[in-house]
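Of the protein chains in this complex, one is absent; all others appear in place.
As written, the chain order gives the labels A, B and C, with residue 1 at the start of each chain.
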Amino acid sequence: MMLKELREQVYEANMDLPKYGLVVFTWGNASQVDRERGLFVIKPSGVPYDELTPESMVVCDFDCNVVEGDLNPSSDTPTHAYLYRQWDNVGGIVHTHSSQAVSWAQAGRPIPCYGTTQADYFYGEVPCMRGLTKDEIEEAYELNTGKVIVEGFKDLDPVSHPGCLVRNHGPFSWGKDAAQAVYHAVVIEEVAKMALHTEQLCVSAGKPIEEALAPQYLLDKHYMRKHGPNAYYGQGK
Amino acid sequence: MMLKELREQVYEANMDLPKYGLVVFTWGNASQVDRERGLFVIKPSGVPYDELTPESMVVCDFDCNVVEGDLNPSSDTPTHAYLYRQWDNVGGIVHTHSSQAVSWAQAGRPIPCYGTTQADYFYGEVPCMRGLTKDEIEEAYELNTGKVIVEGFKDLDPVSHPGCLVRNHGPFSWGKDAAQAVYHAVVIEEVAKMALHTEQLCVSAGKPIEEALAPQYLLDKHYMRKHGPNAYYGQGK
Amino acid sequence: MMLKELREQVYEANMDLPKYGLVVFTWGNASQVDRERGLFVIKPSGVPYDELTPESMVVCDFDCNVVEGDLNPSSDTPTHAYLYRQWDNVGGIVHTHSSQAVSWAQAGRPIPCYGTTQADYFYGEVPCMRGLTKDEIEEAYELNTGKVIVEGFKDLDPVSHPGCLVRNHGPFSWGKDAAQAVYHAVVIEEVAKMALHTEQLCVSAGKPIEEALAPQYLLDKHYMRKHGPNAYYGQGK
Partner (left out) sequence: MMLKELREQVYEANMDLPKYGLVVFTWGNASQVDRERGLFVIKPSGVPYDELTPESMVVCDFDCNVVEGDLNPSSDTPTHAYLYRQWDNVGGIVHTHSSQAVSWAQAGRPIPCYGTTQADYFYGEVPCMRGLTKDEIEEAYELNTGKVIVEGFKDLDPVSHPGCLVRNHGPFSWGKDAAQAVYHAVVIEEVAKMALHTEQLCVSAGKPIEEALAPQYLLDKHYMRKHGPNAYYGQGK
């Protein structure tokens, strides 16, 4: 069986989704790429988490052909494949229906950056992509979801904004590998909850929500102390 | 003891209700039908979940007579029986007081379809039934609850809308068996929570909640890729 | 050691408070009375739940004298004692700072009866007592808390309304024994959460919250099918 280690990593990342409370039933998936081989490993479609094993993960190429595996890959496979094709610096991708993030996606709103929790990982807001048109949905829904995301990032760096919301749908996140994509999915869910409550506290005090925005120099500081050339957070790994 | 396998299935479905956080104490019940025999199995009334066993489940006919069992069946038995009599394609029914769904029922509002999480299972809103009249309540409360549900579905298909809210009361859901009815009860609770937060995010941004509605062509796509004749989600079971 | 069985029951009731998520740290207490002896057993003050034992419970008389026990009884003991003296039909009392119920108490609002979950246990709203005056607080705070509750119930039956909120403070509940008082504390927390969300759903839809109130005939039905002379819920115990 090929890509044994990658299968294990993708399996672990998928299992972390229910562990962090991001997924009920089968409502999420994680994948990770092997750039040298031009392949990625992804969760099979509609299989309950407690039946997953590393061996049940599906190996696909960038055209969504199943290279190894007995099961159908996630129905979102064309979205993953398109992002891997377009973004060389992305190694892992996660999609969930985590409830706080979905609420922002359903409201069609980006999550404003109200504080340092978000600024530690997102250099500004969590962007919200436009909804797909009728034609885009009917023609090739999952592929076009990927295209809408790349379109929405034409002026954004997927490294400094490691995730987004797709309107009326839910969050997608990514990172250097599947584990980091899961981490960013947790970040989005946490800041989605905090930002909702922040706005409610502005409303009840009769204060415009814009006054709650974090100033740019705070974003600069928090993002750079973790990710800039002179980062000093952590153990310098 | 009759219907051994069915008793086990109904027992498992009932035990899943507290597991998924839908029920505290005894505030919920699940049943499943045997169409050939014209019987259904349901939870006994007011018995704590940790005292339930497959053997303590109650076998009833469609007139609510106890065919086998030492305990009284759920006080909601006439609602279950009426739905089984009216809807041939329903095999399992669940009722809970799960808090997010109850909140919509208490507000007397259907849950609008704001996104794909709901569209994957409901082909539109989760409908809210009218309240029962004084006469209907005093005459035959639980039977008339069933009648009000069937009345509310006169222009709706219980397969494409596998659940509803009863005003000032709470959610009922159904499916091909008790396990699927539980699944739909979880869906209703999740989308109830998401829709509440979606509306709050519209309010704090000064945006009409109608703008958050998912477009019809998105509903068509999500519902059909799981349930239409050319469904491609899952493993084709 | 006296009242061995009663000590066990009060110990179990206290341990249920953190189990049901009603209490963090030492923020709650449960007691139960022995009417024949004119004594009640209550949690010791400020002792962490994981250090409690049946033996550490404190036996008091209705004048709050410690009859048996090495530890100080709960600082709320005079409230419990006063309620036992005034209300013959109350056998157990619980006080917590559970967060949803406290929110209503802090808003100074009774919890309106918006549905059957509440109507199954409260024959109407969960009443909110007036705040204590400066003099009442300075003179005998805990005793006067009991007096304010009894004053607030001069036109209410503590059996049909088995609990209340004390303004700017939190919930008190009671029942035939400590276990039932805990049960009613859970009911109050659940309906507090549901009613908050119900009102939010009215606000976002531009609907007056009064329209969400359950009609009187629904309250009559639900309360009476569980507690009336012809009750038919449960196993007739």
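Definition applied: a contact is a pair of C-beta atoms (placed from the backbone, for glycine too) under 8 Å apart; a residue touches a chain by one contact, two chains touch by 3 or more.
From a predicted model like this one, the values you see are computed outputs, not experimental measurements.
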item: Shown chains touched by the chain that is not drawn here; value: A, C
item: Identified contact with the non-displayed chain, of C:104, C:172 or C:223; value: C:104
item: Residue among C:5, C:55 or C:138 touching the omitted chain; value: C:138
item: Residues of chain A (touch criterion as defined above) contacting the omitted chain; value: 20, 114-117, 183, 186, 190, 193-195, 197-198, 200-205, 207, 211-212, 214-215, 217-218, 221, 225, 232-236
item: Absent chain, residues of chain C that touch it; value: 24-25, 27, 44-47, 71-72, 75, 97, 99-100, 102-109, 131-132, 134, 137-138, 141, 168-170, 196, 199-200, 202-203, 209
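Definition applied: only the chains that are shown with their structure count from here on.
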item: Mutual neighbours - chains that touch chain A and chain B alike; value: none
item: Whole-Å gap between the CA centroids of chain B and chain C; value: 32
item: Where chain A and chain C are represented by their mean Cα positions, the distance between them in whole Å; value: 45
item: Sequence positions of chain B contacting 2 or more other chains; value: 200, 202-203
